[in-house]
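Here's the structure we're looking at; comments come further down.
Shown here: the complex without one of its protein chains, the others still in place.
In order of appearance the chains are A and B, and numbering begins at 1 in each one.
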Amino acid sequence: MYQAVIGVEVHFELSTETKLFCRCRNLFGEEENTLCCPVCLGLPGALPVINSRAVEYALKAGLALGCRVNSPTRFDRKSYFYPDMPNEYQTTQAFIPICFDGRVEFEVDGEVKSVGIHEIHLEDDAGKLIHSDNATRIDYNRAGVPLIEIVTEPELYAAEETVAFLEELRLRMSYLGISDCKMQEGSMRVDINLSVHKPDEALGTRTEIKNLNSFRAVANAIKNETERQIKVLESGGTVTQETRRFDDVKGVSTVMRSKETREDYRFFPEPNLPPIYFTADQIDHIRTNLPEFASKRQKRICADYGISSADAKIITSDRLVADYFEAAASLCDQREAANRIVRDLLQKQRETKIHITESYLTAEKLSEIINLFVSDRISRRTSREVADIAFCEPIDVSDYIEKNGLFQITDEQVISDAARSVISENTAVVNDYRNGKSAAFSYLVGETIKRLNGRVSPQIVNKMVDLMLKSNKNL
Amino acid sequence: MDILNFSAIDLSALIDKKELLPSEIVTETFRGIDTLDKKYNAFITTLYDSAMTEAIRADARAISGKRLSVFDGIPVAVKDNICTKGIKTTCGSKMLADYIPPYDATVITHLKNAGMIMVGKTNMDEFGMGSCSDTSYFGAVHNPFDLDKSAGGSSGGSAAVVASRIVPFALGSDTGGSVRQPASMCGVCGIKSTYGAVSRYGLVAYSSSFDQIGVISNNITDGAELMNIISGNDTLDSTYVGLKDGFTHSLSLPIKDKVIGIPKEYLDGNIDGEVNEAFLNAVDTMKQLGCRVEYFSLDVLKYVVPCYYLISNAEASTNLSRFDGVKYGYRAADFTDVNDMIKKSRSDGFGTEVKKRIMLGTFAITSENYEKYYKKAIQVRANLSSSFDRLFERFDAIMCPTSPSAAGPLGFKETDNTRMYLSDIYTVSANIAGLPALSVPCGFTSDGLPVGVQFMGRRFCDAKIVCFAAEFQRVTDWHKRLPKGAI
Partner (left out) sequence: MKITEKTVDRISILAKLSFDVKEKDELIIGLKGMMGFVTTLENYDSVDETIDLLPSFTCPLADDKAALSLKREDVLSSAPLCDDTCFIVPKTVEEG
């Protein structure tokens, strides 16, 4: 009878070219302390200047989640000491977040649910601490990288539901192209707030579980914390407000800090940054240019192109792949295009770690190959082989097929010559055919195809052999 | 020829006429530093080698008639809280006693682009926190007019080197009067521009929403010309707006029939008798120049000092968090863990006054005080700004003393904090409301200590008060009086 009540706080690192408050590059995996300047090192006298693209990305995120926009919005300082933060305060938005009051729909097992978005704020990331046995080394490359934090209302009630929402959220952010959304690299980070109560009673005391770095960990942490809190309550105890860390390997959570030891963050307005005002035109422009998101696009693609819902879901789970599909589908057989992408190209993408859209196989080339196949100019096998090569090498499709002699033989004289010689060399089989053995016909067709090195449409050979056998009984 | 007694504009004219070379001026400057600075303790760092190298380059430009600006080849001193690439920038603190910034403040770039020659970094109250220039880790600055007296602060070093004519002008910074008040104490001019007229990029922050880099000079026209140079373009300070027409375009405009407002509240109680007298004489001078004078009352003025107190310390407390012994600056020798390291480095690296203000500021923005006081202070601030906007519909300038008293004795410890803060009462309003304000000498006490008068103006109308001050200096000679033993 206990019910879990869950809210999430999700951080996305924005994929801007530069940091939030300075023009050092925002890159992952560079040599330590090579992407630093007076501003992101917190040198005395340095001042922040806001990155316009980070602001635009935060607005996109907000509008994509149905939020309202604060104009003006403003930055504030959040003070606490930790050596990964060069200024020893974080520049965030405590009082007037850029976006607020949104709502997102998502599907769980075919059922549509929704969750409220409390607010979205922009803030800077901290540097990285590298721990060793007796010292900690600090790399400030990440310090100042722009983050958005999306805070939901506590309107989620189970692990599956929360994960479904997070998947929807990740899909939207990736459709917007504003973040890499890679949980392993930390460009998407999830914190969970969870309490339990009996449905007709007041909400319970919540705990926070920080830094979950996979959807699996989120699901496990929710289940684990729900059980833990219920156990505490049923044994007559009380849940304390605290921050916990979840170990996904061991499946246990431990206390990081309790409310008592929590610092007073002394939020107050960042005096170096005047408020940002937006015009209605700016907001409208972003709103009208939002992409069509995955769930809607999946339905449309199903209907428009007559492909299966399962294929459509796979294709639309990556905006760029969906764009690729639609580009190809406008130039060739749509089902064939879907089929190739889902069965062959995504497999190739996994193997090579090259994204389809970054391979040499453009949507135009793929449709050229499919069109050649559909019009019987090349065999299915050839078409798959050529696509496979064209993925990795910048070939000209028809040149390549031509040079390697892979076009189907369409010259009727050549085909009939081959068929004729097969028939004349297999009189026994022809007799079997005459005696009504249907396998004999298939054999003759197969031998003819073989003689032509497989480069011929079976239908044409079929027709040819049939015609010959019927029209010339004395052969 | 006693060249150090010339104005910068006159020196520049001599260079143009090829009667004087920058290297000759700089040589004289260092002769002045060598003989005088032992007495004043006004410099933390002097830059003989780099200054001479630059001076010789400026000589070449002067000879070939290709000077970069009106002040190409003119020496200037810079307060030690303005970052200079490759040159120690200490903020008068043990915390940064050996700190060498890897970048130049925007104003330093402007000085360099103008061909000006930086001769040294001047002493100051630690991180600008003080009004006597006696909280410096490098010792107190002595007033050139009386070595036993304070030079005022926090830009006391800059005021002293200008008063003694070692340089014609110097950069300072003004958070609550730190340019105007020491200028007043040392008998020189101090200009604080409209907030946003000069880039703060590279100025080590005390209170970011009040801080402005300003100029201390022997005469107001030199000062205003230097303001033209340092207020040049910048994209690194988001609060920078610039000043479209600069500081000197009104210089030739008549001030006859202009209206000057005087706040009654400022002349009650707190003010020293001789200062009051000098001020009233200055008012008479303005009347003689044809100005009309009106007294006014402004209720919100009684809240400005607590408002300043609260906001400046609150901002300072977080601005100074970055001094943690991790990335630069002082790190304590013994500690148990990283937390202890930060705590000990800060406790040993900061002086008493700085620590006190950090504590007060931290207290002021704890969650329970934020709502109660900080928000009120913000309201007072907004009210003051809009009140001044309305006043400047009636008045062309507001005039008041710069400080309620002349320079005090060194080593005197003000035990009553509130009294100390009340001494800033005339200067902080301009910082709270972001107004341009300047101080010019207007007399001396019977002990021979200088007294200054302050003009405040409408935001972004800095040139107008420069005009008032220039007219005042045209008919007075207080600014020409030299301290005994100078040069």
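Convention: a contact is a pair of C-beta atoms (placed from the backbone, for glycine too) under 8 Å apart; a residue touches a chain by one contact, two chains touch by 3 or more.
In this text, all values refer to a predicted model and were calculated from it rather than measured experimentally.
Only one of A:7, A:45, A:62 or A:83 touches the absent chain when the whole complex is considered: A:83.
Annotation: of A:142, A:206 or A:266, A:266 touches the absent chain (contact as defined above). Where subunit A meets the missing chain, the touching residues are 16-18, 23-25, 31-38, 41, 49-55, 72, 74, 79, 81-83, 129-140, 210-211, 243, 245, 256-257, 263-264, 266, 273-277.
Counting over the whole complex, subunit B has residues 99-100, 102-103, 235, 238, 241, 299-300, 302-303, 305-307, 309-310, 313, 317, 321, 324-331, 335, 337-339, 341-344, 346-347, 350, 352, 355-356, 358-360, 362-364, 366, 368-369, 372-373, 376-380, 382-383, 385-386, 416-418, 421 touching the chain that is not drawn.
By definition in this document, only the chains that are shown with their structure count from here on.
Centres computed as Cα averages put subunit A at a distance of 56 Å from subunit B.
In the complex of the two chains, the subunit A residues touching subunit B come out as 38, 41-50, 77, 79, 81, 83, 86-89, 136, 138, 264-268, 271-274.
Taken in their complex, subunit B has these residues touching subunit A: 81-83, 89, 91, 96, 99, 101-103, 105, 200-205, 207-209, 235-239, 314-315, 317-318, 321-324, 326-328, 338-339, 342, 362, 365-367, 370, 374.
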